[in-house]
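Just one protein chain is left out here, and the rest sit where they should.
In this document, chain identifiers A and B correspond to the written order of the chains, with residue numbering beginning at 1 in each.
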Amino acid sequence: MSKSIEQKDFQLSAETLASIDGIIEKYPTKASALMPCLWAIQDELNHVPEPGVDLLMEKLDVTRARVHEVLSFYTMYRTEPQAENVLQVCHNISCHIMGARGIIAHLEKKLGVRMGEDTPDGKYRLEGAECLGACGHGPVMQLGKHMHEYLTPEKVDGLLEDLGKGETPRADTDRELEE
Amino acid sequence: MAKLTIDGKEIVVPDGTRLFDACTEARGGDQLPHFCYHPDLSIAGVCRLCQVEVEGMPKLTIACNTIVRDGMVVQTRSERVQKASKQILEMHLINHPVDCPICDQAGECGLQDQYMEYGLYDAKVEVPQKVNKRKVKVIGPQVILDQERCVLCSRCVRFCDEYSKTGELGIFNRGDRAEIDVPEGVELNNNYSMNTVDICPVGALTSRDFRFQKRVWMLKAAESVCPGCATGCNVRIDYEADRIYRLKPRHNPEVNGRFMCDKGRMTYKTVHASDRLEHPTMAGEKTDWSAALARFKDGLKLGLVITSAHQSVEEMGLLKPLAQVAGGAQLSGGLAGSDMGEGDEILLNADRTPNRKGLEIVGLQEHAAAELAEMIRAAGTVLILGGNPAADEQVASALKSAGEMIYIGTHANETAALAAVVLPGCMWAEKAGTFTNKDGRLQGFKPALKGRGSAREDWRILAELMALAGAEEVPVSLPLLRKALNEDLFAGSGINLNQLPVHGACHGGESE
Partner (left out) sequence: MATSEHRILSSRFGRKDGHKLSVYEAEGGYQALRNVLGGKKPEEVRETVKASGLRGRGGAGFPTGVKWGFVPQDAEEVYFFVNADESEPGTFKDRYCLDYDPHMTIEGTIISSFAVGAKLAFIYIRGEFGWLIDRVQKAVDEAYAAGYLGQDILGSGYNLEMIVHKGAGAYICGEETGLINSVEGVKGQPRIKPPFPAVAGFLDKPTIVNNVESVAAVPWIMTHGAEAYAAIGTEKSKGSKLWSVSGPVKNPGVYEIPLGMPFREFFNDYLGGMVDGEKLKAVIVGGSSVPVLPADEIMDVPLDYESLGEAGTMLGSGGMIIIPESSDMVELIQVLMHFYFDESCGQCTPCREGTGWLHRIVKKLRRGEGTPNDLKLLEHVCDGMMGLTICPLADAAVMPMRSFLEKFRPEFEVLIQENEPTGCQTRWPRGEQE
């Protein structure tokens, strides 16, 4: 017998709900739609709260244990609200050789937090990440969907300045592409 | 069929046999080391302990996920295999807490057993370095979880997914942070939850009921049958002196496989209820057997004998002769439709009595309440053997206005309260007997405890009453009683109550 945990403000937009239904239709089985549905919820709410789990349990006919297994297995799914800007700096071998530790130390000083912590105002979270697949461009940091590469303390400062102004810093993966 | 060589010994097994099982056979019943393999669950292949050397395969291979092939040559005790077993066992131990002194599993623990057999090394990891997880987490009404002790064999998760189909358990997180748990807000609360305690090879999942009650090596075992419903799961009563500590399922591939339901598991508690009848009473006053039986020294005349589907075949089998010698009493198997509940698709049967089919075999009919009440009113002296018909209002009212009632029972219930004479009998765990399950399968059970106080086995009480009623011959032992019943009830079918096959025997069908 499971009890769903109440959350007063849980609401998903019509787009997200439609997207979820579309995903379920596209995928060969209901259960296989779990990951993209979790992303749909997290993309809107920045995390997957328990009522989101309830919703997917019903729509996909899966147990709560199953959904939480998946949520806890992958690093990118969050069940708690995240800070506004989650800065994930790769600390794997290539980036390490190219100076990731220095970048991390610099960020720790600038933000006043240690790795794995949130700033008190909830605006930034500094995290370590394993290899982000940009090894030749290191040191590398992930912010949202994009990568910030070839990091130097100056570049990091510029990034933080943009974020501080509420602007989206230009990312290296955000290449000007001819449409 | 496939012929293969295991440890130099040739064996022949059916095609499709798992190499794990073939190895067990070749090794004379000595199973390969293992945690995650379970014959009734899907293959996980995660503990990595059952690795063997198969000629032609460069790496060791797990026997649980290998199907035999004709001509396979297998080594289960080579140096390479032994080295691997030792190493992998060590991996299981490095984060395992040194809880043995306080862990219920001690004495029946897979880690302990395997360590003693082929481990016997010193720990290479200091205790403060071990990964810490939650201990003593109540995850349901019956089960307590200790995540540190868990070896992540995943048997419990697979059980809840595949057998009870309730899916409460999961394994969360990755790497050595992985832990078995229920998600927040979920309880391990299904009628088969305690089987997870059985199948957990270590002390990660333990029974709340059994927690800290008794060291397992102090327990004795008696082979019995659960009295909780008509499925008749085979059980093992674990007891010491005059106390039952727990029931465990016994393997019977024809009845319950290797599992039983939680309701059945807890039926032992009624044996230790505080309202057990311990001594004969007359008009509510405690007395002794000679006084109580002396009441009938001038002969016993019965107008009606009522029994219940809770009694054994042997006890039911004595009722017709008793009724006859006691003046041609009417007979009833008890209240029709009594003790019914909701069955599930797994083991629990809607019929909550263990021997309703036994009434059929013996030729006793149950009666509706109104009819039974009339029979009572029409009778003189009524003998009630077991059950609690007075729980029904019509029956109770009939008994109140009827003549004398003698009750052979085990609990101070409504029927005992209305009895002129109460003779304390034995419960299933205190006597030997036979039950017939829903499929007509006769299964014998043996006692663990003696009767409470001065209680006597029911068949013995019936024999005494037969003597008082003037019978010339009365049964003097259970084996002889069974022999007589073999001839009366089972002649021609080959069934011998004294020597039932280990998995029981079907009446009216093939024997096991």
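By definition in this document, contacts are C-beta pairs under 8 Å (C-beta built on N, C-alpha and C of every residue); 3 or more make two chains touch, one makes a residue touch a chain.
Since the structure is predicted, the reported quantities are computational estimates derived from the model, not experimental observations.
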item: Among B:Q51, B:S224, B:N252 or B:S332, the residue in touch with the chain that has been omitted; value: B:Q51
item: Sole contact to the chain not displayed, among B:I62, B:I199, B:L318 or B:L462; value: B:I62
item: Chain A residues touching the omitted chain (full complex); value: 26-29, 31-36, 38-39, 60, 62, 66, 69-70, 73-77, 91-94, 96-99, 101-102, 105, 129-138, 142, 144-147, 152, 171, 173-178
item: For chain B, the residues touching the chain missing from this view; value: 43-48, 51, 59-60, 62, 65, 84, 87-88, 90-92, 94-95, 124-125, 129, 131, 151-152, 171, 173-178
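The rule is short, and it goes like this: only the chains that are shown with their structure count from here on.
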item: Centre-of-Cα separation between chain B and chain A, whole angstrom; value: 52
item: Parts of chain B lying in touch with chain A, wherever the complex brings them together; value: 157, 167-174, 182-187, 189
item: For the chain A and chain B complex, residues of the former touching the latter; value: 1-5, 50, 63-69, 72-73
